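Mind looking over this structure? Questions follow.
Excluded from the complex is one protein chain; the other protein chains are retained at their positions.
Per-chain residue numbering starts at 1, and chain names A, B and C are given in the order in which the chains are listed.
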Amino acid sequence: AKPAPTPAPAEPAAPAEPAAPAAATEADCAKPEVICIGLVTDVGEVDDKSFNQASWEGVVAGGKEVDAIVNYVETKDAKDYVANMQLFLDKGYDILVTVGFALGDATVEAAKANPDVKFIGVDQFQGEVVPNLAGLIFDEAKSGFLAGVLAGKLTKTKVVAAVLGTDLVPPVVNFNRGYVAGAKWVDPEINVISTYHPGGMDVAFTDPDWGATTARQAIGQKADVVFGAGGKTGNGALIEAASNEGLYCIGVDTDQWETVPEAHKCLVSSATKAISPSIVDLIKMAKDGSFPGGNYIGSSALAPFHDFEAIITQEIKDALDEGLKAYDANAITLPEK
Amino acid sequence: MEQKTPSKNNWLMTIWRTIRVPLLAILSALLVGAVILLVSGADPLKAYAALFKGAFGNANYLKRTLEKTTPLIFAGLSVTFAFKAGLFNIGAQGQLLMGAITAGFLGFAIKGLPPVLHIVLALLGGCAAGAFYGLIPGLLRSYSGAHEVITTIMLNYIAINLTDYLADGPWKDRSGTNVIARLPLIEDSARIPFFGPVPVGFIIAILIAFIIWYMLERTNFGFEINSVGLNSHASRYAGMKTKLLMTSALVVAGLLAGFGGSVETLGVVGRFQPGFNAGLGFDGITVALLGRSNPFGVILSSLLLGAMKGGANVMQFDAKVPHEIIDVIQSMMLFFVTADLVIRKLFRIIKDTGGEVTLTAGWGQK
Amino acid sequence: MTVGVMNNGKIRRRPAWASPLIFGVIVIAVAVFSFMKNPSVTEAVMSAMIRFAVPLMLGALCGIYCERAGIVNIGIEGQMLLSAFTAYMTNVWTGNLILALLAGALTGALLGYFLAVISIKLKLNQIIGGTVINILAIGITGFFYQVGMTTKGKFGPIRLGPLAKIPLVGPVLFNNPPITYIAFLMVIISHIIFFHTRWGLRTRAVGEHPRAADTLGIDVFKTRYLNTIIGGALAGLAGAFLTLEGVGTFERNMTNGRGFIALAVMIFGKWNPIGSALAALLFGLANALQTQLQFMGINIPHQFIGMIPYALTIVVVSGFIGRSRPPAAEGTPYEKE
Partner (left out) sequence: MKTTTDTPVLETKDITKTFPGTLANSKVSIRLEQGEVLALLGENGAGKTTLMNIIYGLYDQDSGEIFLNGEPYNIRNPHDAIAAGIGMVHQHFMLVPVFTVLENIMLGAEVMKGPFLNKTQARQEILELSNRYGLEVDPDAVVEDLPVGIQQRVEILKALFRDVKILILDEPTAVLTPQEIQELFQIMRHLTESGVSIVFITHKLKEVLEIADRIVIMRRGEVVGEANPRQVSEHDLANLMVGREVSLVVDKSEAAPKGVQFEVKDLVVKDPMKGLAVNHVSFAVRAGEVLGIAGVQGNGQTELAEAMTGLRKHEGGTVWISGMETPQANPRALVEHGMAHIPEDRHKHGLILQYPLTDNFVLCTYYKEPYSKHGVRNKKAILTTAEELIKRFDVRTPSAFISAGDLSGGNQQKVIVARELSRDVSVVIANQPTRGLDVGSIEYIHKTLIRLRDEGAAVLVISSELDEIMSLSDRIAVMYRGEIVDVVDAKQTTREELGLLMAGSKS
């Protein structure tokens, strides 16, 4: 049911393609000429249509570029982060990607203990520079802001909604702060109604029914753009919006046109952070020796408009450009939460 | 209630008699798992070898297995103790969280204590928090009649919210490097150490299991708890304070779960972090049932579950088997271990006389 | 023959649905009031209440069928999850929503049969039986679920002609997708079955005092089997609701504890269909309200708002409904010598 942990084409969740480069196997990872890249997920599955999956896709694509053997371990219990990294380290892997802020401490420690191995920590802000550890972080508020501007431009009712995962982790909060700021930047009169999932970490991202019902509740009070930002919970909100006529919805993290086809009817764009491409870049840098320690800021932007290209008028595009300029010029103040 | 078998012949034989059915059950569950693995195209032998290696293969693996076993024992004991009083404690999860966060708070907030004292203090705090969290449904059950199944489920959700709030609010780690909701690391003086590869927390858990067994089997308090669980009217007739007993059963249950949470924080995680204790309370129910509401049974079943949890990632890594299969095997184990009848039929073992176990029948006592 | 007997023992008993009904009346009063002030918000909250309530209602009904016949079912969660999965898969393969609905109900029924065999034939502990179902469902769905499958759609609302035009009530009650109607219908039908038909009388007798029922020639085993299977089918509908009506797609673990809440709802409603339906609605309302409070930007940590439904339930259960008494023979296998 999972993408095979061997080199695979960069399509999402495609089945295994056993052709390993140069007939090298995992047993050869300890050899210097064989590059092996391992990925440790945060609690959850590698095909979660969210950051675990995006990271894995980056690893697969990057592995292809540098001719590497790739493999993953899914974390089932948050207490296994270290143990799961150790699985790769014992085998002599060269590059380790760990996904999620929660793995931050464990990754720093492992990086310090294994200076020869390159570590990429997705969503992990680095307080100090460890040369062989790149913390891949994003300015979520930026793409959130653009999503807000887009929503503000599209809304006719002056009510836009956000259905969010938990506020226990910063990325989700930052997306929302940007979103609120963006909509208000277009028109301060716009009412942004946003909700975080009330459950804990273990359910906040995996509750599509809550997401759908909450989106519906927002739509019922005239919201006509729904920003779904919270893993599968957010996806539920997108799909709910898609089942109504004349509504727009905005996805998150990756271009959700690819991951949530059920939402095509409303999905104008997604507030993305470029996890996969950044990982590919970092992998390439690791290979050619230019690996950057410390924080590495990946790009965050709006995804393509796909079928909605026609609706996005030049005026809206101009507004997006202008907003981006204002944002980059630090002219935008973000709300607290 | 333990059943007496007067004949004290060969104790080896006796041990074999008691464990052969569970052993065969585990075997059957593994067989079913093997079939599923085969069907899905994986090599069951390789998978199981990896599972075993991941659970016991080296000191590190063993250590992790024991770490995973420890909270299960506590949660299992918690559920068991309430069962004995005829109460179904679905609230172990919440009690565990309350214990974990309290111990985590005491672990970082108090500075400069000598190690043993700090550990004891943090443990006591965690136990008290868990006990308090058991007291609420206990009092509600005894004095307002609110059913403990509802109140403990609700209290679980409240505990999640409350600990999330604390971890993201007043008690959040505000150091520059931290961005997420969690408490600061506990002081070194509050860390529960290891005894070789064996976590001291595990040793404590075994000790507590023994104490609970002794309490239930040998003390008046245990007798009263059992009596209330079986017939509260007769217990009242016999002069027992049934409401107080039901309340204290949930308090003890809460204390045990809180203890488990504290040991987890102080011995394994090192801080309180939302999501790190997910599902332990429900595993406690599984463990209690699998261990047939007997404290020693709870130890064994926790070890079994702990080993499966411990070995799962190696199995996934080495044998390329999705770890969901572990859930399937686990449920089959639960099924076969309790389905004596099936096993006995399958392997043609005649029923031992006696040895009937009392588990809870329904939503606690009527 | 009545010498000296003081009373033939008639005491006023409050019906099981009485206290939830009081709440119902209060809720309606508040709803009407707020409707006059803010129609669209009130409508949205009420609709969300119903949506939250439907799976709980069906799950609780499942519990009632099983437990009224003397079988404890804590496997509702697992029944819902697996049924949600099969309903979804059927929808993916056939694109036929009706077939998918049937597949969901059938899966639930099969798991009900499984629970019945465990508890009636094998005489195992029923709580274990339920736990087996719960874990098994997580394992199987996780194992077989594949990302990337899409469905052609989900059930949309059916307007019930002129009824749907009544202000507030119309859009909330008479403009819903089919499973919602089925749920409400099943509540009423079940109430009639339990309290006005032969089958119901016998079922209740079997759950209270199987030996007494047996002495009157009632087939205890058959009664238990059938009720557990019917209950399972209802849990299956609850699961199908999630994938065919609520969200439209499947995610691992998407039940997120709704099966357990359904149990609480069942106990709250004192094992009575109408009482439980009202309890489910109360629960749904609390959920919708906590979302609404966040929408309104109430400035308190949302965790406290998130606690509201649960705290409210505790208050209600301990203060108002008093002791709920389960069917006396529940959980104990029936044995003939």
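Methods note: contacts are C-beta pairs under 8 Å (C-beta built on N, C-alpha and C of every residue); 3 or more make two chains touch, one makes a residue touch a chain.
Just so it is clear, the model here is predicted, and its values are computed rather than measured.
A.B. asks: Give the labels of the shown chains that the missing chain contacts, considering the complete complex.
C.D. replies: B, C
A.B. asks: Quick one: say which of C:Val41, C:Ile118, C:Ala205 or C:Ala288 touches the chain that got left out.
C.D. replies: Residue touching the chain left out of view: C:Ala205.
A.B. asks: By the contact definition given up top, give the residues of chain B that touch the hidden chain.
C.D. replies: Considering the whole complex, chain B reaches the absent chain at 1, 3-4, 218-221, 223, 227, 230-231, 233-240, 353, 358.
A.B. asks: In the full complex, which bits of chain C touch the chain not displayed? Write them out.
C.D. replies: Touching the chain left out of view, chain C contributes residues 1-11, 13, 192, 196-198, 201-202, 204-205, 208-209, 211-219, 325, 328, 336-337.
In this text, only the chains that are shown with their structure count from here on.
A.B. asks: For the interfaces A-B and B-C, which has the higher count of C-beta pairs in contact?
C.D. replies: B-C
A.B. asks: Chain A to chain B: how many Å between their CA centres?
C.D. replies: One centre to the other, that is 35 Å.
A.B. asks: Measuring from the mean C-alpha position of chain B to the mean C-alpha position of chain C, what distance in angstrom results?
C.D. replies: Spacing between the chain centres: roughly 29 Å.
A.B. asks: Out of chain A, which residues touch more than one other chain, so two or more?
C.D. replies: In chain A, the residues touching two or more other chains are 1, 167, 198-199.
A.B. asks: Using the touch rule from the top of the page, what residues of chain C touch 2 or more other chains?
C.D. replies: 142-143, 303, 306
A.B. asks: Where on chain C does chain A make contact in their complex?
C.D. replies: 40-41, 43-45, 47-48, 51-52, 55, 142-148, 150-151, 153-154, 156, 242, 246-249, 251-254, 256-258, 287-288, 290-292, 294-295, 302-303, 305-306
A.B. asks: What residues on chain A touch chain C, complex-wise?
C.D. replies: On the chain A side, the touching residues are 1, 12-13, 45, 47, 49, 53, 161, 167, 193-196, 198-199, 203, 206-214, 216-222, 232, 235-236, 239-240, 243, 261-262.
A.B. asks: Considering only the defined contacts, which chain A positions touch chain B in the complex?
C.D. replies: The touching residues are 1-2, 4-5, 43, 71, 73-80, 83-84, 86-87, 101-102, 104, 125-128, 166-170, 198-202.
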